[in-house]
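Here the complex is missing one protein chain, while the rest keep their positions.
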Amino acid sequence: MGRVLFPQNVADAMKGGWLFLLCVLMLLLLVTSTAAIGAETAEQAQAIPVPNPSADLWREVRQRDGIVVGKTQVAGVDSGALINPYGETWRNFRMQQLIPYSGYLLVGMLLLLLLFFAIRGKVKVNAGMSDKKLFRYSLYERMIHWFIASVFLFLALTGLILLFGRSLLIPWVGQELFSLLASASKEGHNLFGPVFVVALLLIFIRFVRRNIYQRGDLTWLLKGGGIIGKGHVPSNFFNMGEKSMFWLLVLLGIVIIGSGLILVFPLFGQTRVTMELAHLSHAITTLLMILVIMGHIYIGSVGMEGALDGMTTGYCDLNWAREHHAQWAERCEQEGQVVSEAEVSRLRGESSGGHIPPAGAQESGQ
Amino acid sequence: MIGQLIDGPLWYFSLAVFCLGVLFRFFTILRAGLKPDLAIPRAGGAAGALRNLFTRFVPRRDVATRGRLTLVAGYLFHLGLFALLFFARPHVDFYAERITGFDWPALPYWAFIISAEIAFIGLLLLWLHRLLHPVTRLLSTADDHIGTGLVFLVMLTGCLALAQSFEPLRLLHLFLAELLLIYFPFSSLMHTFTFVFSRGYTGAIMGRKGVNA
């Protein structure tokens, strides 16, 4: 309106043909009026709401928390979500935290074990290995142990290939070859995942009774499990550390299995956010499990004298049992379950006796 | 180059070795002849042989309780492997293309995967049993371990090649399968066929004696 008024004023003034002074007056008036008009338009601009639907739309679409789900003709899980901001969160987690820190942790654990071995060396049986043995793990127990062990190692290896392959292996073997390896790893990992579920279930059912915490476990913990110092802390069939490892593995295993199943079967309508969270928890728990298992393998192999025998032959050394599992060894001795080494090798058919071992000793199936 | 060799000539060679080897083994077994059965036959042997062939699929009760694990794992492995070998879609396609010229209904993909899992569980447990049990450990020869190992590797490479989009992985699987075919007739893997002979033989003897065994 203001702009229309303005030329009218000027025209009127010109028509009048009055004096210069009047003209000047009018000019003054004009200046003031234009100023007023300017203020008026500004007021009007504020008064007319300038709609900005685009801004509203994008505010709607890209909210700070939550994902707006619209409608779409395209059938599919999540296809209505226009923007999923957590994808970027997941990317940052994977690229900036998971890959570097898990690398540091794995290498760190390896160095730690090496350092520990350098300082402490192999934990010897103080009394020396005896010629007496105790029956420790049945055939079935050893079978499921090595079953879960082999499946776990395969899964860990394939998983680590997928996690670190791009940064570690591609520079070495090239992209094509690594792609083969990664595809094989992915398929193998997916196929053996459910096998691990079965294995963990078997382990849990078999070993859960002996892993329930009991009296004496606390003192074991307070004395640091005998890692520090020379003395051994008495414990039952499993000590506090082994029990804790068992429960840690069971709990981690449940998370690993749950998240793994969510990831491997993307057909129950789970959304991307669910899968991102599942991947995150899968990564963290498997990393922890690998670290724990590294320690487990260390103790079982080079870390301790006599620790592996129970899991390979089924019999452990009496002196080893006395030192590491005093309560259990004592009970076994009282019950007269001590066998001589000669007897063991006869049972295992290592001597040329040719006897058939008694069924009860070895084949105690389930 | 190596791929072409594996895919073509080596496949036909191994198939020929397999077929001729199996026939040769049959021939030697049949030529070995039978000891004359001097007992007066009470009944014909054929019925006993047939009965024994099928009843032995069900284990005796004492065996079933004592060796429950090997029994379950054994069935898991053999059934899984059977389903896998003859009814997986890629295998059916392969046979139809290379051998038979016609195909037959294949398992749905999910059943194929489940049978693979079952077969793996069974095979791993049985192999560990073989390694850890003092008796089977002594009984096992290198042949047993090579046979088991080859079957395991064939299954493993098959599982690694599940994406079906990387030619080298398929060729690796095929190559190991060819090795298995070549090894098969000259090893204890022949039990795939010879169990019929042994069960039939025992069943026939028992049948002629009128013993229900």
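Think of it as A and B in the order they're written, each chain with its own count starting at 1.
We adopt the following convention: contacts are C-beta pairs under 8 Å (C-beta built on N, C-alpha and C of every residue); 3 or more make two chains touch, one makes a residue touch a chain.
Keep in mind that, in the parts below, contacts and distances are computed from a predicted model.
Candidate names were "ABC-2 type transporter transmembrane domain-containing protein", "MbtH protein", "4Fe-4S dicluster domain-containing protein" or "Glycine betaine transport system permease protein OpuAB", and the UniProt protein name of the unshown chain is "4Fe-4S dicluster domain-containing protein". Touch with the chain that is not drawn comes from one residue among A:102, A:183 or A:285, which is A:183.
Looking at A:103, A:165, A:216 or A:258, the residue that reaches the missing chain in the full complex is A:165. Only one of the listed residues, B:86, B:109 or B:195, touches the absent chain: B:109. Take chain A: the residues that touch the chain left off the picture are 45, 48, 50-54, 56-57, 60-61, 68, 70-74, 76, 78-85, 87-88, 90-91, 94-95, 162-163, 165-166, 170, 175-176, 178-179, 182-183, 186, 190, 264-267, 272, 275-276, 279.
Residues of chain B in contact with the chain left out of this view: 108-110, 112-113, 162-165.
FYI, only the chains that are shown with their structure count from here on.
Each chain gets one centre point, the mean of its Cα atoms, and the points for chain A and chain B are 40 Å apart. If you check the complex, the residues on chain A that touch chain B are 139-140, 142-144, 146-147, 150-151, 179-180, 183-188, 190-192, 194-195, 198, 314, 347-349, 356-357, 359, 362-363, 365-366. Per the touch definition, chain B reaches chain A in the complex via residues 66-69, 113, 116-117, 120-121, 124-125, 128-129, 131-135, 137-138, 156, 159-163, 165-166, 168-169.
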